[in-house]
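All protein chains but one are shown at their positions in the complex.
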Amino acid sequence: MSDNFTREITPLLMEWRRTLHQKPELGFMEYYTTYRIGKELEKLGFTIHVGVDALESASRMGVPDDLLLTEQENKALGWGVEETWMEKMRGGNTGVVATWDTEKKGEHLGLRFDIDALPIKESDTNDHFPSKQGFRSQEEGVMHACGHDGHTAIGLGVAHFIAQYKDTLTGRYTLIFQPAEEGGRGAKAITDKGWLNDIDQFYTGHIGINPYPVGTIAATTRGFLASTKLNVHFKGVASHAGMKPEEGKNALLAAATAATQLYAIPRHSGGPTRINVGKMTAGSGRNIIPETSYMEIETRGETKEINRYVLQEAKRILHASAAMHDVEVTMEFVGETEEIECDDSLVPFITQACEISTYVTEVLPYAKVSGSEDASFMTNKVQKNGGRATYMLFGTELPYGHHHPSFDYQEAVISIAVDAYIHILKGGMSHE
Amino acid sequence: MSDNFTREITPLLMEWRRTLHQKPELGFMEYYTTYRIGKELEKLGFTIHVGVDALESASRMGVPDDLLLTEQENKALGWGVEETWMEKMRGGNTGVVATWDTEKKGEHLGLRFDIDALPIKESDTNDHFPSKQGFRSQEEGVMHACGHDGHTAIGLGVAHFIAQYKDTLTGRYTLIFQPAEEGGRGAKAITDKGWLNDIDQFYTGHIGINPYPVGTIAATTRGFLASTKLNVHFKGVASHAGMKPEEGKNALLAAATAATQLYAIPRHSGGPTRINVGKMTAGSGRNIIPETSYMEIETRGETKEINRYVLQEAKRILHASAAMHDVEVTMEFVGETEEIECDDSLVPFITQACEISTYVTEVLPYAKVSGSEDASFMTNKVQKNGGRATYMLFGTELPYGHHHPSFDYQEAVISIAVDAYIHILKGGMSHE
Amino acid sequence: MSDNFTREITPLLMEWRRTLHQKPELGFMEYYTTYRIGKELEKLGFTIHVGVDALESASRMGVPDDLLLTEQENKALGWGVEETWMEKMRGGNTGVVATWDTEKKGEHLGLRFDIDALPIKESDTNDHFPSKQGFRSQEEGVMHACGHDGHTAIGLGVAHFIAQYKDTLTGRYTLIFQPAEEGGRGAKAITDKGWLNDIDQFYTGHIGINPYPVGTIAATTRGFLASTKLNVHFKGVASHAGMKPEEGKNALLAAATAATQLYAIPRHSGGPTRINVGKMTAGSGRNIIPETSYMEIETRGETKEINRYVLQEAKRILHASAAMHDVEVTMEFVGETEEIECDDSLVPFITQACEISTYVTEVLPYAKVSGSEDASFMTNKVQKNGGRATYMLFGTELPYGHHHPSFDYQEAVISIAVDAYIHILKGGMSHE
Partner (left out) sequence: MSDNFTREITPLLMEWRRTLHQKPELGFMEYYTTYRIGKELEKLGFTIHVGVDALESASRMGVPDDLLLTEQENKALGWGVEETWMEKMRGGNTGVVATWDTEKKGEHLGLRFDIDALPIKESDTNDHFPSKQGFRSQEEGVMHACGHDGHTAIGLGVAHFIAQYKDTLTGRYTLIFQPAEEGGRGAKAITDKGWLNDIDQFYTGHIGINPYPVGTIAATTRGFLASTKLNVHFKGVASHAGMKPEEGKNALLAAATAATQLYAIPRHSGGPTRINVGKMTAGSGRNIIPETSYMEIETRGETKEINRYVLQEAKRILHASAAMHDVEVTMEFVGETEEIECDDSLVPFITQACEISTYVTEVLPYAKVSGSEDASFMTNKVQKNGGRATYMLFGTELPYGHHHPSFDYQEAVISIAVDAYIHILKGGMSHE
C-alpha cells in the first residue's frame, strides 16, 4: 500500500518543503512554521500540543532576547498566524507535539522532526537550485541550510500516512516537531515535558550528512558526541592604557588567557574530547585597557561523563582566567547534547522492513558520523525507560556542505525518508 | 589692542565653533571643514595651500577606504563644497596650510590647529550643553569629542588677528590646519611636505586635558610619549572543530597568544614603555576552528628609541605567534607619534607675553601630561632645524573626559587661547 | 618433556635473575650483563654476535656521554669482563644476538629480551624482597625496577631449552638480548642491523604491567602507542633583571611558553594523542634574566603517522617559542617507539600451545595496555616482511608499580614465561 501512498503524497511533500524554505525561522522563533505544521496536523485529526503544552519552557537554552522574539512574532502575525495560536507560543515557545492513539494494543512509537533554520544568507546565484526554482528564502540572512525544511515535510508525510491508514495501525504514535535543534537548544525542553517517558521505539534522523547516494539509508549512526555550548562574558575595568595602565582590569587578556589554556585541557584516556573557542570579541578602542570580552565555546566528549570532565575543566579555567586578571566572569549555557548510542537490535528490523520499499535501495547497518545532536536527550530518555532508539541517515548528494550558503539536497530524499518511515511503522505493527 | 580684538571677535569664534560642531568629520574626510576654513582664510588674504599642496599624500597613515571617502565627498558636495575645492582634496587629502609674509624682517612663526572629529555618538540628553543649545552633531555617530572644533575656531581667530594687524606685525606666519590628528595619522604628512623646515617658533596646544580652571594656561607640557599604532590580521584555516580539529590553523589562538605575550615585553631601563591590545575579534562560529582574527595595538615609549624597542619586540612576538599556530600575519601601521620635548626657554617668554592679557589669569611653566600627539613630528622637525617649539594647554573644566559622548568644555577657553596666542605673536615681535 | 625441563632449570633461573639484579646497568652500559649472557650462550653452542656485530651503532639514540661510558667500562672490567669482549662493546655497543640453525626445514623464530636497568635507588627496607633476601642492587642509584633481570633470565632459560632439545627442533632461532629499552633507545639499532628481516614468528613480552595473577598470560597486547622522546635546550642571554631587563633574552619564558602551548596541540580525529613535558629546569639566580632552560618531552600517537603529526606540531611550537623570546633552541631526539599491532592469528596458536603447560593456568586473548615499547620497531619490521609478531604479558602480582624504588614481582613468573615460550617453540614446530 505504501508505494502508492508515497507516490501520491510526493507533490504535497515538495510543496511543503518549498513553502517552508521560503519562510525560514530561527530557533524558538518558528512561529509561522509551528502554525503551519499544527494546522495541518489538526486537520488530519491528531491531538495537538503547542507552546508550553509541548515543551518545558524553563528547560530551553539560548532563547533569543525579547526584542527579537517580538519582532518575529509580529512578522508571523503579519504572515497570517492566528492570535489564538500566537498566544500559546509567545515568548519563544515554538514547536508541536502531535499524538494519535489507535486504541488498539500495540507499541508506542515516537518520531521526531526538527524544524528550525540558520542565520545564513542564502545564495542567489542561478546555479543554486532554490534560487533557480524561485523558492529561495524570502528572509534575508535566514536560511534552511541544514535541511530541516525537508525534515518537516517528512514529518507531515508520515502524519498523513498515520491518519490515512489509522484503521490498519495498532498502538500509539507521538510525532514531535522540535524547535531549535541548531545549537542543541530545544530537545531537552521537550524531553523534560515527559513526551519520551514511555516510548517503545524512537526514530529520528537526518538527510545528507554523509555523502551516500539517494536511496541509501543508514539504520543507525555512531559517533555523535556529547557536547556543551557556552557563552562567556568577562567584565573588567577600562582605563587609559597610556596614562593609568595599572588601574585597568583587562578583560581581553582574561579571554586570551582562557583561550590558550582551554585547548590544553588534558586528553582523557576514556575517549575522544574536543574543545573549541569559536569566536571572541574584546575591547573598544586601541588605547583603552579592554573592559569587556566575549567568547563562544563548545566542549565535547565521547560520552556525557567525558564531556562533563571537559566542561568542568573549562569552567575552572574560565574562573581562573578571570581571577588571573581580576575581572568578573559569567557563563551562559546555551546548548547541550548528549551522546547517542543507537540500539543495534533495530538494525535487522529496519533492514527487513525497508526491503520491500521501492524507494529505499540499500540499508547500511550504521553510518560513522561526528558532531553533536540534541536528539540525544530523547534517545537517552527512551532507552533509560526501557525503549529502543535510533538516529538514521537518509542519503543524498550534497553539492555543498551543511550550513553553506549554497547548501542544497536532492528533493527525492524526502519521499525516500517518508517511505522508509512508513515501512518501519508497518513493520513495527507486524512485529507485534 | 588685543583685548578689544578678542572681545570683538568672540561672537564669531562661538559661531565657528558651533557650526563646525554640527558638521563633524573624521580624519582625512574633513572636506567640509577644510573648505570652510580655506574660504575664510582666503577672504582674509592668506596664501592658501590645500590638499596635495598642503600634505605629502603618501605619508598619510590610516586613510579610510575608498568607499567611505567617496561617500563623505558626496556628502560634502551636498553641503556646498565647491567642485574646484573638492578636486584638490579628493581621496582624503584634507587640511589647509595658510601663509602670510609681512615682508618685514622678523622671525617665522608656525601655529598648528587640528580639525578632525571622532567616531562617537554624541549624547542627546538635555544636560549636554551642545544638545541643550541646539548645536549637537548632525552626523549620527560622529562627534567633536576632543575639542578640535574649538581648536579650529582658535586658529581662525588668530588668522583674523594677523590679517587685521598686518601692518604692525613683522616676519612670517604659517598657520597649519591639520587633518587626522586622532590616531596620529596626519601630522607626518604635513611635516614631510616641508612646512616645518624653517620655523623659528612653533606653537600648538590643546584645550582641556588637565583640569585647570579656565584662564589658566600651561606654557609647555611634559610627558607626551612616542607611539605606534598598528592593526594586525591573522589568517589561518577553518575546520570543523569536532570532526577535523587537526586540519584547522587557529587564528584566534594566534591572536590570544600574541596578546598574552605582548604585555610581557620586558620593561626598559631607559624609561617608561606601554603596550596595549585595545581590541580583538576572532572567529565566526562556535564550532569552527577560527580562520581569522584581528587586533588593534598601540606601543609607546618615553622616546622614539624606546618606542622603537617596544615596537620591534611586538613585531617579533606577532610573527612568532603566527608561527606558533601556523597562520599568516599581516601588520598595518596606521598611526605614529614621536615624543615631545618643549623648549623650556619659551616659558619665561610666554609667561611675560601673557602677563598683560586680561583673559589669561595664570601661566603654569609646564603641565604633566601623558598620551601621545602627532604634533611631535612637527615640534621635532622645528627643533632639528634650530627652531624652538612648545605644546601648550588651555585650561577648562571638563564635566566628562575627552572622547566621551558627553564631552564638553567651557567655550570661554576659545577666546582665552586666542588672546594668549596673539599676545605671544605680539611678544614675539617685540622680542626681536 | 618441558615440564621437567622447566622444573629442573628453575634454580638456575633464580640464580641468574638475582645475580643480575645485584649488578644493574643502565642502557648502553650493560657491559657486565652482556658479557654474562654472551658467555652463557657461547657455552651452550649458540653463534654469538656482540657489540657492533649485533647492532647498528649509528642508529642508537640517547647514548650516555663518554665520561659515563668509560667509567662503567672500567667498572665492568673490574667485575671480570674480558678485554676481548670489552673491545667489541666499548663506546656503548652492548647487547647480544644469538642464533641457532637446526639445519632442518622449518620456520625462523625470533625472541627478544631486554636487559637494561633504571636510574632509581632501590629500597633498602626489610619488607622489600630483594633487600630481605640479600640480592639488592649493589650499584647505588641503579636498579632493575622494570623486571628486565627476569626477562634476561627467561631468555637464558629458553636458550638452554634450545641447546638441550636441539635434535627435536626444526628451523632456525634468533635470540635477541636488547640493550637500552628504557627510553626507547636500543631496538631500532638492532632492527637496523637486519636481524628481523626474515623472521617468521616473533615473540617478546613483559612480566607484570597489568595485575594478572601469576600463571595467567596474555597472548597479545593492544594499545602500545608510537612515541618520540626529545630533550630541548633553549639558550638566551642573561642580564640583570633590575638594571637591564631589556637586554636579556629569556630562556625560561621560552620554555614556559612552549610548555603551555604544547599541551594545546589540537586533538587528532584519527586517534588518541599524548603530549607531556615531564621535566623543566631554567635559570640560575633570582635576579638574572634566565639564560638557559631545558625540557624533557614525550609525544605519543595511536599510530606512527599520528605521532608524527604531534611531533611536527611540537617542533613548530618549540621553534616559535624560541622566536617569541629571541632565543636559540636545540632539540635532541633521545628515543622513539612505534605502535604495536599484534597478529591476532597467533592467539589461537599460543592458547593451544600453552594448554598442556602445567605452569600457564590461563591464556587471555589480549591485554589492554598503554605506554610505549621500542619492540615496536621489531614487530613492525617482521610484519612488513611477511612474518607474524606478538607482544605478550606474563602475569604477576606487583606490590608496587614499575619504576618504583620498591618494585618487585613474584619470581615464579620467570619459570612460567620460560614454560610458555618453550611450549610455543614446540607448538611452532608441530605447526609445520
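Letters A, B and C mark the chains in the order given here, with residues in each chain numbered from 1 onward.
Following the convention adopted for this analysis, a residue touches a chain if its C-beta (ideal position, glycine included) is under 8 Å from a C-beta of that chain, and two chains touch if they have at least 3 such contacts.
Everything numeric here is computed off the predicted structure, so don't read it as measured data.
Undergrad: Out of C:20, C:189 or C:256, point to the residue that touches the absent chain in the complete complex.
TA: C:256
Undergrad: Which residue among C:270, C:371 or C:405 touches the omitted chain?
TA: The single option touching the absent chain is C:371.
Undergrad: Where the complex has a chain not shown, which of A:317, A:334 or A:350 is the residue touching it?
TA: Of all options in A:317, A:334 or A:350, contact with the hidden chain holds for A:317.
Undergrad: Pick out the residues on chain C that sit against the missing chain.
TA: 183, 225, 227, 229, 240-243, 245, 250, 252-253, 255-257, 259-260, 263, 274, 276-290, 293, 296-298, 300, 370-372, 403
Undergrad: Would you write out the residues of chain B that touch the absent chain, in ascending order?
TA: Interface with the chain not displayed, on the chain B side: 260-261, 263-264, 266-267, 269, 272-274, 370.
Undergrad: Which chain A residues touch the hidden chain?
TA: Listed in rising order, the touching residues are 243-246, 248, 250, 253, 257, 261, 264, 266-270, 289, 309, 316-317, 319-321, 323-324, 326.
Everything that follows uses one rule, which is that only the chains that are shown with their structure count from here on.
Undergrad: Relative to chain B, which chain's C-alpha centre is the most remote?
TA: C
Undergrad: Which chain's mean C-alpha position is nearest the mean C-alpha position of the whole protein set?
TA: Here the chain at the core of the arrangement is A.
Undergrad: How big is the gap, in whole Å, between where the Cα atoms of chain B centre and where those of chain C centre?
TA: Once rounded, the distance between the two centres reads 70 Å.
Undergrad: Calculate how many whole Å lie between the centre of chain A and the centre of chain B, each centre taken as the average of the chain's C-alpha atoms.
TA: Comparing mean C-alpha positions, chain B is 53 Å from chain A.
Undergrad: Could you say which residues in chain C touch two or more other chains, in rising order?
TA: As it turns out, chain C has residues touching two or more other chains at 261, 264, 266-267, 269.
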